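In this view, the complex is presented without one of its protein chains, the others remaining in place.
Per-chain residue numbering starts at 1, and chain names A and B are given in the order in which the chains are listed.
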Amino acid sequence: MKLNRVTALVAILSLLAAGIAFAGKDLDAVKKKGFIQAGVNGGVFGFGMPDEKGVWKGLDVDTARAVAAAVFGDASKIKYVPLTAQQRFTALQSGEIDLLTRNATRTLSRDTQLGLNFVTVNYYDGQGFLVPKKLGITSAKELGGATVCVLPGTTTEQNAADFFRTNKMDWKPVVIESTSELAKTFFAGRCDVLTSDASQLAGTRAIAPNPKDYVILPEIISKEPLAPAVRHGDDQWRDIVDFSVLAMINAEELGITSENVDEMLKSSDPTVQRFLGVIEGNGSALGLDEKWAYNIIKQVGNYGEVFERNVGVNTTLGLERGLNALWTNGGLMYSPPFK
Amino acid sequence: MNAPPKKPSREFLKPPVTEVGVLGWLHSNLFNTWYNSLLTVVVLLMLWQLVPPLFGWAFVDSVWNSPAEACRDIEGACWSVIPQNISFIVFGFFPDGHQWRPGIAMLLLLGLVIFSKDSRHWKKSLAVYWLVGLVTMGILMYGGLFGLLVVDTDQWSGLPLTFMLALFGMVAGYPLGVLLALGRRSRMPAIKTLCVVYIEMIRGVPLISLLFMSSVMFPLFLPEGVTFDKVLRAQVAIILFTAAYIAEVVRGGLQAMPRGQFEAAESLGLNYNQTMRLIILPQALKIVIPPSLGILLSTFKDTSLVVIIALYDVLKTTKVTLSNPKWTGFSTEAYIFLAVFYFICCYAMSNYSRKLEKALHTGR
Partner (left out) sequence: MTSKPSIVADTEYQPSAVPFWRDPDKRAIVFQVVALLLVAFVSYYLFSNTQANLERQSIATGFGFLGKEAGFEIGESLIAYSAADRYVDALLVGALNTIKVSFIGIVFTIVLGTLVGIARLSSNWLVAKLAGSYIELMQNIPVLLQLFFWYAIFYESFPSPRQALNPFAGVFLCNRGLIFAVPETHAAHATMGWAFAAALVIGWGLHRWGNRRQARTGQIFPSIRVSMALCIFLPFLVWVFAGTPTAMDVPELQGFNFKGGVTVSPEFSALLLGLVFYTAAFVAEIVRAGIQSVGRGQVEAAMAIGLLPGQVLHLVILPQALRVIIPPLTSQMLNLTKNSSLAIAIGYADFVAVTNTTINQTGQAIEGVALIMLVYLFFSLSMSLFMNWYNKKMALVER
């Protein structure tokens, strides 16, 4: 009897202990754990969502995989923590996750008041409007009196409020927490307009029963630089995350892909050699294996590949590169030199 | 009924044909007064309007297992959304190829539940079976032993998560609830006040606020660098919530104990612990078994709320499936499927609780 109770107590305590994780500096803690805990969205197709088999897919997911490849040489060493908009920042602040890649817009107040550090933008977005063609609307300025579907608690909601206020138009918001539910209600006609980041609008239109029935209005009413974030306090970890994103951009610029990366190892170009760790130095500077960039490109791909795979023109989303093209192609994707 | 009486020793007058058989039943149950007849006709008309189209939608014009594209051109229900995604809906992120493990664990749980239903099995050995069963389930789910792949709790999702949250909510909530109930009945004012405040506070707020607390506030309560698993935090919230309700149920049982029982125990020289452990609680807890099952039932239903804090219970995995562009628009079918699942589980439980109530009642 006594023994039973003691056993039970021990069992309970060990269960609890299994759930508690102690952490020191972020990078050390991550290395000791042997995996990265990445906060992801869980409901945005093309950015972060599990497929039918429960495998995580998306641009944000691939960003996290790139960091894992850099740190561990294995892109699969990740635990995904799906988060709501409400939880995402607390989860990062409290150390529940090491890295937040959940299409979060970088803003001044978030960077300062919430104790976060955003790194290089992995997707430049802007807020737009999606309307059914049959309404015959050509400009967002004609939306007075409309019912608008919008995600609550996001910058999107505030931007919409600002936009309608500035243009002195009435509107009625319909707010639903999940992106997919919101899209469903919009198609069913619960609202006249759907407002969201343009990438998501395209995605939403792509999954419409009849995509040709919907148009995205020309106005982009906000800037939405979506970037991964880490918490204040460990600059080395921040650098690693930052340069993992940049490595993907740089690789595209250098013409290195997951397919040709092995050949590129033999390249005589010192820029490529330095990038792939043939000439050593970058890795040790970051506190990583010299092969870190090679591992990212080999296992995840360069930014162009990741983009095309998840959201590009040949996917359901069918997005153009636009602002997210390399700077050499008129976009904003620009990496500092890797030396 | 038309067979002649076996012993025709006496003349029996047969009852009129409208009082026996089908007609009699119809007359006495459906058409016994004018307004009952009217009611019957109205209800039948309504059913006639509703049932055939529903039946057609669900069974005639429907498809049962087809690719998503085939669903777009049909009038009826697209049940395909379930079989085509069943492994994600049921097992969530549990790694492919290892899904037999949660499958067996759930069968084990089902077996244990069915075994425990029979009150003849309520012995000490039952506790041992449960302990062994739970450990086995734990090993099956977590792995690590016997060459099983380690699967961390963050990959436990879908149905196993739903069951886990409900089961541990009850198992851990029960002792806590009993302690709280004893505390509330205590003669020590400070203890009593603490328990009353806890119970009333928890019962006064919606579960969702506790889940919010577990998901966004709790991490801030802990010292720097210490974190709890998200699932575990939600589990703790559910336990704390359930305990308060259990406490009220158990208090009911304690109050139902006649004063004489306490006095008799005291006169035997038993101290408080002995009185409670040997005399009062065994009786009180027996009375409250049926209402406790009621709490278990609502805990089970309430686990669906973790959807709101992005835990992947069976409702969330279903919703994720529905956000896949291929399967958008078949929410009614998927929700009906889930409703049937919840209904079967809960109905079995409530039915059992009612039977038990009767059985225990006659036993006293």
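By our rule, a residue touches a chain if its C-beta (ideal position, glycine included) is under 8 Å from a C-beta of that chain, and two chains touch if they have at least 3 such contacts.
Fair warning: this is a prediction, and the values are worked out from it, not measured in the lab.
Engineer: Decide which residue listed in B:Ile86, B:Ile104 or B:Met217 touches the omitted chain of the complex.
Structural biologist: B:Met217
Engineer: Which one touches the absent chain: B:Gly97, B:Gly147 or B:Pro189?
Structural biologist: Final answer for the missing-chain contact: B:Pro189.
Engineer: Please give every residue of chain B in contact with the chain that is not shown.
Structural biologist: 29-30, 32-33, 36, 39-40, 43-44, 187-191, 194, 200-201, 203-209, 212-213, 216-217, 220-224, 272, 297, 301-302, 304-305, 307-308, 315, 329, 331-332, 335-336, 338-339, 342-343, 345-347, 350
Engineer: Contact with the hidden chain only, please: which chain A residues?
Structural biologist: Touch set of chain A with respect to the missing chain: 85-86, 89-90, 93-94, 110, 112-115, 135, 144-147, 152-154, 157-158, 160-162, 164-165, 171-177, 184-185, 188-190, 192, 231-233.
Operating definition for what follows: only the chains that are shown with their structure count from here on.
Engineer: Chain B touches which residues of chain A in the complex?
Structural biologist: By the definition above, chain A touches chain B via 4, 8, 12, 16, 18-24, 29, 42-43, 45, 49-54, 79-84, 86-87, 90-91, 93-96, 177-181, 183-184, 187, 206-207, 209, 316.
Engineer: Of all residues in chain B, which touch chain A in the complex?
Structural biologist: Per the touch definition, chain B meets chain A at residues 72, 84-85, 87-88, 91-94, 96, 127, 131, 152-154, 157, 172, 212, 215-217, 219-220, 222, 224-230, 232, 308-310, 312, 319-325, 328-329, 331.
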